[in-house]
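Just passing along the structure, written as structure tokens.
Here the complex is missing a single protein chain, while all its other protein chains stay put.
Order of writing sets the labels: A, B and C. Residues in every chain begin at 1.
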């Protein structure tokens, strides 16, 4: 255990996305944030029907088209070209955010700069100078039934991203329900981090040492195992 | 003048409707209340394009279908069968009342139990026991750019319907802009009744005597003349 | 995961006593007559569901649909804008006998409260009803020199709707003015149940022509030759 090298042995983003994808429910409606979270769709388990929502007014979109086949009137919230699956629907922005705010999405998955043990999320602004941009993140965190985060467990400099409280500008308060990190799967329960799974190679003590708030246990801690070929 | 007989010489509803119809503007969007106001469409002057709105989600409806040709999925707010004109559109109730509340209608014409000189309207409840019903009247009076009333000038018992203040439960406050009555055309300006037109046969004094608030003059009072064959 | 039910009775089998139920339609246009009658059948057989709160623009007409529900004694309260109709005896009788409650809501406010529930907007301001007795007790506020009334969202446990085309993904279209409250109620209920005249495979409705996206619809049942409430009333049908 002591030979676990945090920066080398942690899961890469694709493997975090794979793990998050294993929890996609059959028949669910899901919004995947721009960038890293979008990768989850690629790992959707067979036999489960998941309908993807994008803020700009599309429900039931599918894979990206081949290069050269793009129709730039048909894009997702990240401005990438998409295609429509059977049963798709198109609607305007107010209806789209009615779906979001009205609690109709089963799951939203977002990235994070910081997550606090009370479920606070900071993922839109590093607070510095520059041009701020928020998009739909603040709506998603207060709308979907479950708000999951996919994130490296620590920053590039090795500092904890899971904290007692966020220091960066908040996206939403008390909104995160589950975190898929590069080291563990952690739920937010009653303003505490509850450890559900961890990489088998890392000890709980070592995991705690790179986590900025106390990890609580509630029964067994599962092994976070991701296929090698991901 | 003195031989004017109020109950015999006042305009019947069809003639009031004809007069109101003369003010329909080319290119305007109009909602006509259930019942008496609906009659106005019949007298729409030639050469003017008017698009009619009905609360239950139709814009651009036309004449009633022939008996036997009704499609009962296509009705107006009065639950009467209608037809669609070229350029019609269908939409749900929230969009329909967005048109109403959002100030997109040029004109709503309603009936009245009482109108006050400050523009207050009472037309939904006689305040007695029984089953109350309001429909879309309270929305229409606060939404359309102009709210006109078509009404007998007096009640069946000869009592004034145009008053200093309404005594029946209000539909809306300060909302009426013009009144087409069985005796006169009256505007509501700065919380006063301003007489615009009257039947030539009635004197201003006699008109005042059946009006429950002071009639103000602002320039000429026109003759309210309706073709005999209406 | 298909959303289609094998029968109308199955579609409404789990609606419990004391539920709040939105029923689509405006008069007979877009009214889900078969779903309502399936609910009445269940009540007659089992005594349930009863003590219902029903949300509709009207309060039933003649002796079918919502009027028949009221007459059967299933309805504790109506929330509607216009409980009058050419024949509202069922409601009028119970109301005047204090056997059914009434919450009267202006039509546009009713529509917006339902839409707000579906859109996650707990309250909004409207000019409608300001200064009238229907605004009694409600917070008011001035914006830009004009007075407004604050209204709350209106949610339901179930919505019973009538669509025209439906597909396995739950997407719906409506026929003519039958749209009315149906798409709003689809958004505002915990469980939305739609009868449709034509039920097709996923993708049988052009994505640009979908009026109610499938995310808002939980159950679909095909009723290929639906009854039209207005026609039934005119024929004097008693359910």
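Assume a contact is a pair of C-beta atoms (placed from the backbone, for glycine too) under 8 Å apart; a residue touches a chain by one contact, two chains touch by 3 or more.
Quantities reported herein were computed from a predicted structural model and do not represent experimental measurements.
The missing chain, though absent from the view, touches A, B, C when the full complex is examined.
For the options B:17, B:32 or B:99, the residue in contact with the chain missing from this view is B:99.
Across C:55, C:105 or C:119, the residue that sits in touch with the chain not pictured is C:119. Annotation: of A:24, A:90, A:110 or A:163, A:90 touches the absent chain (contact as defined above). Residues of subunit C in touch with the missing chain: 112, 116, 119-127, 141, 143-144, 146, 148, 152, 173-176, 208-209. Seen from subunit B, the chain kept out of the figure touches residues 26-27, 29, 49, 51, 53, 59-60, 84-91, 94-95, 97-105, 142-143. Remark: the residues of subunit A touching the chain excluded from display are 55-58, 71-75, 77, 79, 90-94, 96-97, 100-101, 120, 129-139, 142-143, 169-173.
The rule is simple: only the chains that are shown with their structure count from here on.
Considering the contact criterion stated above, no chain is in touch with subunit A and with subunit C alike.
A centroid comparison over C-alpha atoms places A as the chain most distant from subunit C. Here C is the chain whose Cα centre lies closest to the centre of all protein Cα atoms. Between the Cα centres of subunit A and subunit C there is a gap of 37 Å. Per-chain CA centroids place subunit A at a distance of 57 Å from subunit B.
Subunit B and subunit C, compared by their mean Cα positions, are separated by 30 Å. Chain contacts: subunit C has residues 115 touching two or more partner chains.
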